[in-house]
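Handing you this structure, nothing more for now.
== chain A ==
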Amino acid sequence: MVKKIKNLKEFSLSNDRFEGANLMCPGCAHNIIVREVLNATDDPIIVATATGCLEVCTAVYPKTSWDVSWLHIGFENAAVAAATISAAYEVMKKKGKLPPATQKMVDEGREPKIVAFAGDGGTYDIGFQSLSGAFERGHNFMYVCLDNEVYANTGGQRSSSTPIGASTTTSPAGSVSYGEKMMKKSMVEIMADHGAPYVAQVSPSKWKDLVKKVQKGFEVNGPVYINAQSACTTEWKHAPEDTIEVSDLGVDSCVWPLYEIINERDEHGIIYSTKLNITYRPKKKIPVEEYLAAQPRFRHLFKPENRHIIDLWQKAVDARWEYLQKREEAGV
Partner candidate 1 sequence: MAKDLKEIKDIEEIKELGWDELLPGAALFSFREPVEDVAEIPMEERPYAPTNSHEWQVGDWRVEKPVYNRDYCIDCQFCWVFCPDMSILSRDKKMIGVVYEHCKGCGICVEVCPTNPKSLLMFPEHMDNQEALAMWPKKEEKK
Partner candidate 2 sequence: MLEIRWHSRAGQGAVTGAKGLADVVANTGKYVQAFAFYGSAKRGAAMTAYNRVDEQPILNHEKFMRPDYVLVIDPGLTYTADITANEKENTKYIITTHLSKEELIKSQPKLEGKEVYVVDCMQISLDTIGRAIPNAPMLGALMKVSGMFDLDYFKGAMKKVLSKFPQKIIDANMAAIERAYNEVH
């Protein structure tokens, strides 16, 4: 059942199912994203979480911060966990053996939403196989990647989501290094190419865009991938109060474009149309430099010998923005 959320005031009527006194860092974007996702529906929710900050900080015995059923198995298996819970739900529904309260919800048209949360380490790297498998099999669940572009839980090591030039604990900037050498992996397109009906990139600062996409994702049948920009005060090294501002800089510089890819499928699952929609266009596209300057993880790029990386960044972001616009225009 789609929840009506016209504006922020209406959204604020939501009763959170994620609780305070969890152990996440002050100012963590993960929490903001989780709240926005969970509050996008009033239907029952079941959550699986990969090992990572969110997991180790919200279910530390003897307390849980979840008002929904929640499962953690490991680092690399959040996708298969959520997918199999979804399959278990379908089996019990078919067998007529759902618990009574759940059956009642289903009868009211409020089917449980099954959501996996994982960081970029658990998604782009170690969990990629499980994620790819679960998407190929077409289970009905939503996978939300809390993408802070680093292994924040374990002290800030690089992942395949870490962007070029970022200084991390395993790609540190130094006298002869500008930090991370590789460009970020294009996870959104990779997941869309699995044929998933709905894939989108979001930022918590654009709450309405995020909620709308999550709602769309909940409505389709099949696996949904949401790539959420998650500013990390600890590893991006910005002040906790700047989380939303840094997020906005990412969006307005087009470093973190907000868009969705819809694979329209017929009843046999054959994709007959792929559409890419850019869902947010900055009124004034700000230079990438402003985004980088707000995060001390890129501080060293402003040294004369590393300036070329900033130029490279701008080039890469412009090229990508161009690419997305072309795809949108062409309707593919």
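How were these candidates chosen? In short, all candidates are chains of the complex that A comes from, given by their letters.
The rule is short, and it goes like this: a residue touches a chain if its C-beta (ideal position, glycine included) is under 8 Å from a C-beta of that chain, and two chains touch if they have at least 3 such contacts; residues count from 1.
For clarity, every value in this text was computed on a predicted model and none was experimentally measured.
**Q** Could you sort through 1 or 2 and say which touches chain A in this complex?
**A** Result for chain A: touching candidate is 1.
**Q** What residues on chain A touch candidate 1, complex-wise?
**A** Those residues of chain A that touch candidate 1 are 8-32, 35-36, 41-44, 58-59, 61-68, 101, 104-105, 204-205, 207, 233, 239-245.
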